[in-house]
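This is the structure I have questions about; it appears just below.
A single protein chain has been removed from this complex, and every other one stays in its place.
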Amino acid sequence: MVARSYAAPPTPWSKNLAEPQIDETAYVHSFSNVIGNVHISSNVLIAPGTSIRADEGTPFHIGAGTNVQDGVVIHGLEQGRVIGDDGKQYSVWVGKNTSITHMALIHGPAYVGDDCFIGFRSTVFNARIGNGCIVMMHVLIQDVEIPAGKYVPSGATITNQQQADRLPDVQQVDREFARHVIGVNNALRSGY
Amino acid sequence: MSLSPLHPIGNFNSHISGEVIIDRTAAIAPGVVFHADPNSKIIIAAGVCIGMGVVLHAHDGNVEIETGVNLGAGVLVVGKATIGANACVGAATTVFNCSVAPKQVIPPGSLLGDTSRHLTVDSTVEVEAAPTPPTDATQPSPPTSA
Partner (left out) sequence: MSLSPLHPIGNFNSHISGEVIIDRTAAIAPGVVFHADPNSKIIIAAGVCIGMGVVLHAHDGNVEIETGVNLGAGVLVVGKATIGANACVGAATTVFNCSVAPKQVIPPGSLLGDTSRHLTVDSTVEVEAAPTPPTDATQPSPPTSA
């Protein structure tokens, strides 16, 4: 699959023209915008209409088997970094086998762990989301660290750490619903 | 619930794939994504207006946008859905696997058809959220390490 991608434009804080590094098994749709220092691992799906621009905060990492769906935006502030699982600093780290569904916004500094689900139109900004979390739809998560395995219901606004600490654990029914939604999305892979 | 921001679209190309039938009197902004899975269709009737950045994804059934419907910018419709004639769906609304009746007016930022587990996450949270608890607990921003 030929990916249309671009070097980040030179800026006062980044003089090099970094280009994305995309694993050859990843599928990056040509109508997506992938710009700058972005590492895309094996079997990642980047759908059309996505915008992944490492032109301010940089670099980004997207782990193996992760899906990034139509209309998703990944971007980062110039300042602020998270520590990725490899111990290095990233503006945005997304782990393995995670689903970032339609129109979600992941704005760095942000860390999203492995096996997570980020629902339609939810926003993650200046936050860490532990492995196996399920974040439903129209959610705002900002300035907090969410422990692994937590469930964030639709419409929630989680902007202080007490709220984050009291979130309920993911239940089987939540996994099933997320799988249902992802099932819809996975059909995309065959479609493209 | 906070109204999520409209994403400025990175490019103005529209992407249409699968079986998509668009009446020639429909008005469609740039930067839309219409995707019909196999055995599903997207049907857009006469006089429909569709705003920028709208995503329609038909899956396990058809997405039908009936005559005279208006979809504001950034609307997302996923699954099997009918938007009834002359309905008006506000910007940044999500419609998941459900339908909107004819002539209905849906406020901006709505979420329709969400059947996930709804619960009141410890409402006690409100209490200490308000009186600004002094400790470092209110000092989150943990990820910004560098």
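We just call them A and B in the order they show up, numbering each chain from 1.
Keep in mind that, in the parts below, a residue touches a chain if its C-beta (ideal position, glycine included) is under 8 Å from a C-beta of that chain, and two chains touch if they have at least 3 such contacts.
If you're wondering where the values come from, they're calculated on a predicted model, not measured in any experiment.
J.: Considering the complete complex, identify which of B:33, B:50 or B:63 is in touch with the unshown chain.
T.: Within the whole complex, the residue contacting the unshown chain is B:50.
J.: Touching the hidden chain in the full complex, which residues of chain B are there? Just list them.
T.: The list for chain B reads 1-3, 6, 8-9, 12-13, 27-31, 47, 49-53, 68, 70-74, 88, 90-92, 101, 103-112, 114, 118-123, 125-126, 129-130.
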